[in-house]
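A protein chain is absent from this complex, but the other protein chains hold their places.
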Amino acid sequence: MYTEKVMDHFENPRNVGEIPDADGVGQVGNPTCGDIMKIYLKIDDGIIKDIKFKTFGCGAAIATSSMVTEMAKGKTIAEALQLSNKAVAEALGGLPPKKMHCSNLAADALHAAIQDYQNKQNK
Amino acid sequence: MYTEKVMDHFENPRNVGEIPDADGVGQVGNPTCGDIMKIYLKIDDGIIKDIKFKTFGCGAAIATSSMVTEMAKGKTIAEALQLSNKAVAEALGGLPPKKMHCSNLAADALHAAIQDYQNKQNK
Amino acid sequence: MRRVYFDHSATTPVRPEVAEEMQKYLTEYFGNPTSLHYFGRQVRKAVEEAREKVANAIGARPEEVVFTSGGTESDNMAIHGIAMINKNRGNHIITSAVEHHAVLNTVKALGKQGFTVTILPVDKYGMVSLDDLANAITDKTILISIMHASNEVGTIQPIKDMAAMAREKGIFFHTDAVQSMGKIPVNVDELGVDLLTVSGHKIYGPKGVGALYIRKGTRWRQTLFHGGAQERLRRAGTENVPGIIGLGKACELAARDLEKEAAHLAGLRDKLIKEVMDKIPHVQLTGHPTMRLPNHASFCFEFIEGESMLLSMDMKGVAASSGSACTSGSLEPSHVLLAMGIPHELAHGSIRITLGRDNTEEDIDYFMEIMPPIVERLRAMSPLDQE
Partner (left out) sequence: MRRVYFDHSATTPVRPEVAEEMQKYLTEYFGNPTSLHYFGRQVRKAVEEAREKVANAIGARPEEVVFTSGGTESDNMAIHGIAMINKNRGNHIITSAVEHHAVLNTVKALGKQGFTVTILPVDKYGMVSLDDLANAITDKTILISIMHASNEVGTIQPIKDMAAMAREKGIFFHTDAVQSMGKIPVNVDELGVDLLTVSGHKIYGPKGVGALYIRKGTRWRQTLFHGGAQERLRRAGTENVPGIIGLGKACELAARDLEKEAAHLAGLRDKLIKEVMDKIPHVQLTGHPTMRLPNHASFCFEFIEGESMLLSMDMKGVAASSGSACTSGSLEPSHVLLAMGIPHELAHGSIRITLGRDNTEEDIDYFMEIMPPIVERLRAMSPLDQE
């Protein structure tokens, strides 16, 4: 049911972990509904220098988390904000229809982390 | 579905035919409902000396016709009147439930033929 | 004893190629297609390939094909599902007097549940008239179900014209193609139908599996079974995997071999009909003389009854069937023969010979050797006036 790309990212997820002194942290989902993604950002000069994730969820959730971090790394904030759920799913060679909501989570978590960074900046 | 006895009587029916100068003739059923049995009797001294049948109907109808003629032959009229549908079916080793009505036809035809004989006698 | 099987409308043997494919899905590839793991995924793939094969055979898209437990379930599911979900639009259903009981009894049951039912008559060949259909349609008509070809007399209905009439009025059209599949072309777009019934065991596939074609966009919903989410919520219950694999393969072969088979069968059928009509007196052909299935020959033999003919033929090794009431132990002969205006006593003498891919000219010669004496013997036993 999953593409090879998905399975690769599930098996060897890129950028798993935490960044203790992150510039921005975003979390979406909640344990009741079962899916949680947390993304940590290190931002320098408007560019995402480092990014890590932690995810509680299905294979698609883990793979999309991994993929979204890969895609965001090195991008400017503006570019990262353009990263859509669809783009993440496409980069993985597609997801089963029932799993599209997992890709939502990934992009949402990224955007939440950026939002957190921007909130902190504006203080 | 049919017993060996039934198949034997179907394959080698006893007493098929007509008796041109019959003492009694009975017919039951009608072509619309599909099953017709006709029995011819030759009666001498209150005893069934000869009996023949013609039947339009299923295997069970032919076999019960054959069996009823076998059972009636040589019997007195009183004895023949005692011959029940059940007895005919039993003599054949049983009939499928759906085919019990065919055995009704056989005994009914015999009784109708005896009735015809008695009617003629009473004239 | 020589054995000749002439009852292919009742059921067919599973083709060896089909049986072989199925076997693997009993023991080796046994997973549940719903399962996420290796054992499940293997099987899911095979099920979807089978769906493609069925779809290809009828010119449909795979997602328009739902697997069922057979023709009966497909018919029930098609009709009940359309009726229940469209009853706000109308409550009138049209079918014909010669349908299989899986259609006729389903429609009649709806007739007791607030639906109005029109059962179209047929002519002496078992054919529904386009005029009758046109006249029967009302503003309230939501569904028309007419079979593609008759199991009992082989008559092929003008489905294309009828379905076009339905489409023009926005009425859903279902056809039961159980008997036509593999014998004449069956293409859902050519025919223009919205729902179409397929059964495995009539096309050299297994018993206990069938399919329902549901055109994309058709307002239909599963209304019979509740349970798991299989078949994208269109049919609950663990999939009959070996059956589905077998149905897929059977459909593939049926479509591939159609022309060749049809020519072979029509040749045999024509020989059979000619010889019976020439050599046995007091016989009538039932069904349409030309618009009939290539493998179908059905007759009424005057003065004698079907079951006793069948038993006699069986004793000589020939297997056929009959629409006589006595065959089933019921009191009414085939509703199809009666609807065609055949009188009861004649309908009792019906015999159906349905040919299959393994039949040969020799089978027909053998039949013509054994049949006349059987008819003669039974006629000699018959009390009916044979003038």
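As written, the chain order gives the labels A, B and C, with residue 1 at the start of each chain.
Here, contacts are C-beta pairs under 8 Å (C-beta built on N, C-alpha and C of every residue); 3 or more make two chains touch, one makes a residue touch a chain.
Because the structure is a prediction, the values reported are computed rather than measured.
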{"item": "Identified contact with the non-displayed chain, of C:56, C:105, C:129 or C:284", "value": "C:105"}
{"item": "Which residue of C:238, C:360 or C:386 touches the chain not shown here", "value": "C:238"}
{"item": "Candidate in contact with the missing chain, chosen from C:127, C:311 or C:375", "value": "C:311"}
{"item": "Hidden partner interface residues of chain A, rising order", "value": "2, 7, 10-11, 13, 16, 27, 31-38, 54-59, 61-62, 96, 98-99"}
{"item": "In chain C, positions touching the absent partner", "value": "3, 5, 7, 10-14, 16, 18-19, 22-23, 26-28, 30-32, 34-40, 69-73, 75-76, 100-102, 105-106, 108-109, 199, 201, 206-209, 224-229, 236-243, 246, 307, 310-311, 313-314, 317-321, 327-328"}
{"item": "Chain B, residues in touch with the chain not shown (by the definition above)", "value": "1"}
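Please note the rule applied: only the chains that are shown with their structure count from here on.
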{"item": "Computed distance of Cα centres, chain C from chain A, in Å", "value": "55"}
{"item": "Gap in Å, rounded to a whole number, between the CA centres of chain B and chain A", "value": "90"}
{"item": "Junction residues of chain C, two or more chains touched", "value": "none"}
{"item": "Where chain B touches two or more other chains, by residue", "value": "none"}
